[in-house]
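Note that one protein chain of the assembly has been removed; the remaining protein chains are unaltered in position.
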Amino acid sequence: MLRTAGILAAGLAAAFALNLLVANAIPPYPALVINLCGISIILAVSLNVINGLTGQFSLGHAGFMAIGAYVSAYFTTTLRYFDPEAARYISQAPLLDGLWGFPLALMAGGIAAAVAGLVVGIPTLRLKGDYLAIATLGFGEIVTILLANFRQVGGTKGLTSIPGHADTFWIYGAASVCITFSLFFQRSTFGRALIAIRENELAAEVMGIGAARMKVIAFIYGAFFAGIAGGLFAHLMLSISPANFGFMKSVEVVVMLVLGGLGSMTGAVVGAVILTILPEALRDIEREVNLSGLRMALYALILILLMLFRPQGIFGQRELSLKLLRRLVPGRRKESP
Amino acid sequence: MQLLLESGDFLARLLQQCANGVAKGSVYALVAVGYTMVYGVLQLINFAHSDVYMLGAYFSYYPARWLGYMPDGAEKPKVPLYVLGLAFAFAVTACACTGMLIERLAYRPLRNASRLAALITAIGVSIFLQNAGQMVFTSEVKSFPRYVDQTSVPLGPIAVANTSLIIVVVAALMVGGLHLFVQRTRTGAAMRACSHDMRTARLMGVNVNATISLTFAIGSAMAAVGGMLIAMDQPRLTPTMGLLMGLKAFVAAVLGGIGSIPGAALGGLLLGVAESVVGTWNTTYADAVAFVALIVVLLVKPSGILGKAGREKV
Partner (left out) sequence: MNALLETRLLTIRFGGLCAVDCCDLAIAPGQLFGLIGPNGAGKTTVFNMITGVYLPSEGTVHFDGRLINGRSPVQVARMGISRTFQNIRLFDELSVLENAMTGAHQHARINLFDSLLRTRRHHREEQRQRDKAYRLLQFMGLEDRAGLPAKALPYGHRRRLEIARALATEPKLLCLDEPAAGMNTGEKAELAVLIRRIRDELGVTVLLIEHDMKLVMGICEIIQVLEYGKTIARGTPAEIQRDPRVIAAYLGGA
């Protein structure tokens, strides 16, 4: 437990240092991309618990993200008023004022998304593979349709002038917490239970592993961090609308996982970083040749080629570690007879 | 609801909505057939199918526009009917070829890979077609020229647009014809054999690759017809027009029982009617109907209305 506290503290310290660097030495656009990378990491790592470890194919991660984004932004935006005397916004909920306001709002978003995870997780338990994918996809679509219909959160226009609380510290702090917990989850009796369910559900049940319960736990866990990522996204972009959280967003997160290697936490991180930077790099090409659609077409082409030639992703199910690095260095590999 | 009751004969309005729903549902059925056939044979959700539908609309739009001419003083272009027929035939052929090409290039190499890899490839093909479509057709909304004058045909207490009638008739003929083809012909039997057990079908001398190609060709042709009918009825073409249609048509296929052609037709009609009825109350919620219906069906009877449940061998 002490060690855990140490690891988390180290992660937060690293996030703090990165924040200093980004705030002082990096121009706004690359800084934004770096921050988006952090959010993608949270999304991919949390989805990896559902899709990678448990082998459930969820295509609704953007739905959980949307719930987290809207709930946290609602807390920091709608529940406040401008106080001319203090010349700043004051929250109507006193707890949400000051330093703790933002993390509390984030937590609220995460918890709301987790509740949604529970609500989605239980009824969809009986579904497997494609059917689960399609049902979660349906859930994601329902969320955006509902949000577009709620006038309290701006309808199709969404919420605007959200305070820009999410800086590199918060984003990477949350990312390091998410990665640490997800790795600890993976390497525990619960993580083994999830993998057992993925490998052979019936055998897992015969071992007394409550597959239904574990799947719901995985859904809640993944949804919670998706909600946190949504909250960070809202307070980074300063405005959100239902269109931000459509089907394509869920697909993007899945593709990050698949690129890195489904089931590998480090793969999820690498996949998230590559696929956040790649479209931005392609954006420049698209502007150069002035052909809208080229960016995503190339993106799709890369995805198809990846599936055709390396469907297991970059890492397969392995984790990036010093041992693996050593094996990858040419010349030092032991030749098998 | 109150509003409806005050505004006149509630029952007549409901009937009217059902009629509109049947027209909408017919198009769902046409597209759903493609999903259900491919899923039946390959157990793959062919996400790219919705984009073949989109291509069908565009492939008929361009020849139809180019072939039409503007008579002096007329407000819209005129075109001889047989030319229109040629344009449609071109669109259907082009889509059938596209469908086969997608299968050959993207899905066949993955036939023995994990289902997940195939599913993601299908999503990739769909994104590719959407964005390639945006590159070629631009994202600007295209209006399909109105060659058919929209008139109202009185039908008992309600009135139905003539285009709706055309849609329903064409869709019924096509789906019915396909059902007969699959049930009565030798080729149809090969398709059923493949969907039942591909390996055994191969051992029995069925040319599996050709059969799968044909399945894609037929499904894509049906989607193309759906695209054309929609373009004729609601002439707004965009490269992303397939997305929502595809999702809903797939829902229709699941609703009716995936793998079953009559199921796809039934699912499409039910969904169309349900959407139209909800649409009278709130148009945006109408889009949610499909997904709510989907989740309810998956929970109550995952094999769909006309589907058969399988059992895992232990």
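Going in written order, the chains are labelled A and B, and every chain counts its residues from 1.
Everything that follows uses one rule, which is that a contact is a pair of C-beta atoms (placed from the backbone, for glycine too) under 8 Å apart; a residue touches a chain by one contact, two chains touch by 3 or more.
No experiment lies behind these values; they were computed from the predicted model shown.
Colleague: Based on the whole complex, identify which of A:112, A:211, A:257 or A:270 touches the chain you can't see.
Modeller: Missing-chain contact among the listed residues: A:211.
Colleague: May I ask which residue of A:15, A:193, A:257 or A:302 touches the chain that does not appear here?
Modeller: A:193
Colleague: With the missing chain put back, which residues of chain A would touch it? List them for me.
Modeller: 1, 3-4, 181, 184-185, 188-193, 195-196, 198-200, 202-211, 217, 221, 263, 317
The definition used in the following text is that only the chains that are shown with their structure count from here on.
Colleague: Counting only Cα atoms for the centres, state how far chain A is from chain B in Å.
Modeller: 33
Colleague: Quick check on the complex: what are the chain B residues that touch chain A?
Modeller: Checking each residue of chain B against chain A gives 43, 45, 106, 109-110, 113-121, 123-128, 130-135, 138-139, 239, 243, 247, 250-251, 254, 282, 284-285, 287-288, 290-292, 294-295, 298-299, 302, 312, 314.
Colleague: Considering only the defined contacts, which chain A positions touch chain B in the complex?
Modeller: 57, 123-124, 126-127, 129-131, 133-135, 137-139, 141-142, 145-146, 148-149, 202, 247-248, 251, 254-255, 258, 262, 291-297, 299-301, 303-304, 307-308, 311
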